[in-house]
Each structure stands twice: as C-alpha cells, then as structure tokens.
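What follows is a short report on a single structure.
One protein chain is absent from this view; the other protein chains keep their places.
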Amino acid sequence: MPVLIPRNVDELVEVFQANPQAKLLAGGTDYMVEVNLHGRKPETMISLRQVKELTEWSIRSTQSQITIGAGLPYADMEHGEIARVVPALAQAARTVGSPQIRAAGTLGGNLGTCSPAGDSLPVLAALGATIHVIGPDGNRDIDFVDFMVGVKKNSLLPSEFVHSVSLPIIEGWQGYAKVGTRNAMVISTASACLVRDIDEGIVTIALGSVGPTIIRAYSAESWLMKSTSLRSGAPLDPSVAQEFGRRVAQESRPIDDHRSTAEYRRHAVGVLAQRLLTRSFS
Amino acid sequence: MSINIPVSGAAQSHEIYSLRVNGQLHEVKDAWIGESLLYVLRERLGLPGAKGACEQGECGSCTVILDSKAVCSCLVMAADAVETEILTVEGLGPNGALTDVQSAFLSEGGVQCGFCTPGFIVAVHHLLENNPQPTDDEIREALSGNICRCTGYGRILEAVRTVADQRRKNS
Partner (left out) sequence: MSSTVASTGTRHGTLGTSASRPDGVAKVQGGFAFSSDMWADNMLWGATLRSPHPYARIISIDVSGAYAIDGVTTVITAADVPGKLTYGLIMQDQPVFAAIGDTVRYSGEPVAAVAADHPETCQRALAAIKVVYEVLTPVTDPEDCISGIAEQIHPDGNIFRHQRIISGDTSVVGAIQVEGMYEIGMQDQAFLGLESALAVPDSGGNGLEIYVATQWLHEDRKQIADCLNIPEENIRLVLGGVGGAFGAREDISLQVHTALLAMKSGRPVRISYGREESFYGHVHRHPAKIWMKHHADSNGKIVKIESRMVFDGGAYCSTSPAVLVNGITHTQGPYKCDNAVVDGWAVRTNNPPCGAMRGFGVVQACFAHESQMEKLAVAAGLSPVEIRLLNAMETGDRMITGQIMDSVAPVAQCIRETDAIPMPPPMTQNADLRTIPGGTGLTALPSNIKRGVGWGVSIKNLMYSEGFDDYSTARCRINEGVVTIKFATSEVGQGFTMLAQQIARTVLGVDDVFLDTIDTQVGSAGSTSASRQTWMSGGAVQAACRAALEKLFDHIAIKNSLSRDGLEIEGTDIVDRLTGQRIAVTAAIKGVDIDCTEEYHHPATEDMDENGQGNCHVAYAFVAHRAVVDVDLELGLVKVVQIATAQDVGRVLNPLAAMGQLEGGIAQGLGLAVMEEIIVKDGKVRNPSFTDYLLPTFLDAPTVEMVFIEEHEPKSPLGAKGIGEPPCISVTPAIANAIRQAVGRELPRVPIRPYDICL
C-alpha cells in the first residue's frame, strides 16, 4: 500500500518509529495544500484514518477535565457535550475554514502545523491545555505554552505524535473571537480567547495572529486581578475593560503583512479583549 | 471517458489501490502518491463532476461525501481514501434521473456557468440530510464553503428553500 494504515495506537507507534521521516496524515487540510500548491513531494505517509481511538473524547468530571482525541474533526466540537463544557473551543471550531474543512480538520493538525493563526490555539493557551504526546520512548504531557515554540514550530521529537488534548472544565465564562475581512472562511487577522474562572478569581487571555506564538497577556491579566474582583457578580467598570484592552494590545507583537497591518492587529486585539471581558461580566 | 495514461518518468510510483466510489470499487494503478482524490476521480476514474477551482479547500467546487461527511476532495490524498465510502455528484441521482435538489437548482435559476454547481449540489444534499428544515441563516452558513462567482447566491438560496418546502410537504 502506498499509505501505511495502522489500526490502533500501538501500531501507529510502531510504524512511526520504523519510519521516523514519515508524514502523519489526518484531515490533510494543511498538508494537501502543500502538495497541491507548494511542490511538497510526499514519500512515506502514515494515515491516521483508521486509528479510531484518536477520534474519541471523554469527560472526567471528578477532575473537571475533558480530553479530546487529536483526530476528532472540528465539526464534532461545535455542538453537544463538548460545546457545553468548553464553549470557547466550540466557538473557535465554528470559525475554522469552511464546513468542508471542519469535517476534516483536527486539533492534532492545528498543533502539528502550529501556526500562530491556528484557530483553536488561543483556546488551548487560555485554558491551559495539556498536550498528550506519545512516542517511541513512551508518553509525555506537555503544557501548551511549552508545546508551541515558534512560528510553525512545535516541540515534538522524532516519531512523536499528539494523541489527545486535555482541557480543564471551568466554572465561569469563556469566549473566543476572531477578526477576518469577510464573514466566512478567513485566516484570522487577529483572534483572542478569554477565560474567566470564577472559582479561582482568574482571567486568562490568549491572542492569536499577533506574534510568533500564541501570546498570553500575563501583565494585563495580573493588572486586572489587582484592579477588580473577578469572583463575584459585581459589575465591571467600563473604564477597567477599556484599560484592560489597552494593556492587552500592548503585549501583542504583530507584524505587517499582505493581510493586514501591525497597527490594526494591535488595535483589534485590544478591542477583542475589552469586549470579551465585558461579555464575561454580563 | 477516462484515459488511464501510464505515468513514466519522474512522477512514477507503483501505487496501486482501490477506492469505493458511488457504490463501485475502482482500481487505481500507476498513480503518483501525491494525487488528490479530486485528481483521481477526474483523471483516472472517469468522474469529472467534481471540479477544481483552487486546490486548497477555499472554494468547495470539489466537494464530495466521504464516510457521510462533506469534504473537499482536493484536500484528500487519494491513496488515503481507501476503505472509505465516497459519493460524488454522479452518484446522487438514480440511473441518470435528476434529484429534487438538481431540479430545484434548474427551476430556480441557481445555475449560470455551472462550475460551482456540482459542489453545491453535493453540499446541499448533505445539508438537507442532516438538517431537513434549515433556516436561511443555517443554509448560508452550511454553504459558506462553496463559492459562486456568477449568481450572487440568491437563486441558490431559493433553490434550497424550494427543496426543503417540497420535502416537508411530501413527508
């Protein structure tokens, strides 16, 4: 067969170890663009299509955690139980490409490609996702912040692959927003995910498309925690939201490119931060 | 209508595999591993219904159903689509008859140049199978991955509404 087809995770580990140069293929929505348009020449391909375990997901309510297989298509995250427990991920999933892309694209793909414009990545960063990696030397867990290390650079070692991603289920509010120049099928100009954990009294905000990696606006987050009570139902002072937005924007490191300007991107994440924070209080 | 041009030279692989398309098993021989499902359907299997207008999943002209999901066939590596069930526009209508969706596209003026049409027909069939009575906004979102440059989408929306209404009345 031209494409190697493991039937389960163990076979996958084995065949990937035997073929460390091989490319893993799930939805193909990034890889096939490389082949079709950018002259990529496929050699050894390992299909993930029959490794059903990678499309599983489960909720461990005792640990308030949801674990999603790296091979689950985005379309399956938009509704149902997953959407209920991690609504920001459902919102991000809904903006990925088109319905056809969502039927094929996966978290594993987004993580494999590791583009700062990856739609799900700000959600993983804001929630503090754990990436479960399997390799020839066994399993390891990597925090998202340590997983994405640069533009299209992740910290996977040879013959390692992403098995699943775990996200905490938080009590509070979470939301995602993505700016694009038309109302469907856009690569994000700027994006943000904000999580307000009422139990812990924490707000986290992660930004996409405004730096070489997903940016957590740590300074703005700690300023916010000092400036206002995040636990209770007390209303949010609009000037606090505005200042939060300004500070978040300052932590972004966007560039100019043919899609947009650094100035606009910086401005946009500030607006998103302000609006998401305001929504988290209403 | 298909010509199996034997590939010599630089692109040669000895790739042999089978694809199940529209209920029939097809053998693919002498293929290059990088060929997309779109390419194989059109250039090897004599099924040119799916169209290529962008090769990167940005237009939906290549939409086919794969294991009950509407996907862009330009982004599927053909050799990876073994052991799947593929349905193309050619497989929708029984014995050359028009489906209700196809008829509605014609009666409502949803076809001009026709290049996007097969992709839309497949996507609409898929939409109505999963959401038989969609709202207008649901129709627009479900079809937001299918680009049309000729119609401005107005008559296509009307065609989908027409089918949904007909099916509701007939049920």
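Going by the order they are written in, the chains are A and B; count residues from 1 in each one.
Here, a contact is a pair of C-beta atoms (placed from the backbone, for glycine too) under 8 Å apart; a residue touches a chain by one contact, two chains touch by 3 or more.
In this text the structure is predicted, and so the values were computed from the model without any measurement.
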Which residue among A:H163, A:K178 or A:R216 touches the omitted chain? A:K178
Can you tell me which of B:L75, B:L143 or B:A164 touches the chain that was removed from the display? B:L143
Which residues does chain A use to touch the chain missing from this display? 36-37, 39, 91, 94-95, 175-189, 191, 258-261, 263-264, 267-268, 271-272, 275, 279
Taking the full complex into account, what residues of chain B touch the chain not shown? 1-3, 5-12, 32, 34, 42, 47-56, 58-59, 61, 88-90, 93, 96, 98, 102-103, 105-106, 108-109, 111-118, 121, 137, 139-141, 143-158
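Just so it is clear, only the chains that are shown with their structure count from here on.
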Cα-centroid distance, chain A relative to chain B, in whole angstrom: 30
So in the complex, the part of chain A that touches chain B is made up of which residues? 1-3, 5, 25, 27-29, 31-33, 35-37, 40-43, 45, 47, 49-50, 73, 75, 97-101, 103-104, 183-185
Touching residues on chain B, where the partner in the complex is chain A: 13, 15-17, 31, 33-34, 36, 55-58, 60, 63, 69-72, 74-77, 79-80, 82-84, 123, 141-146
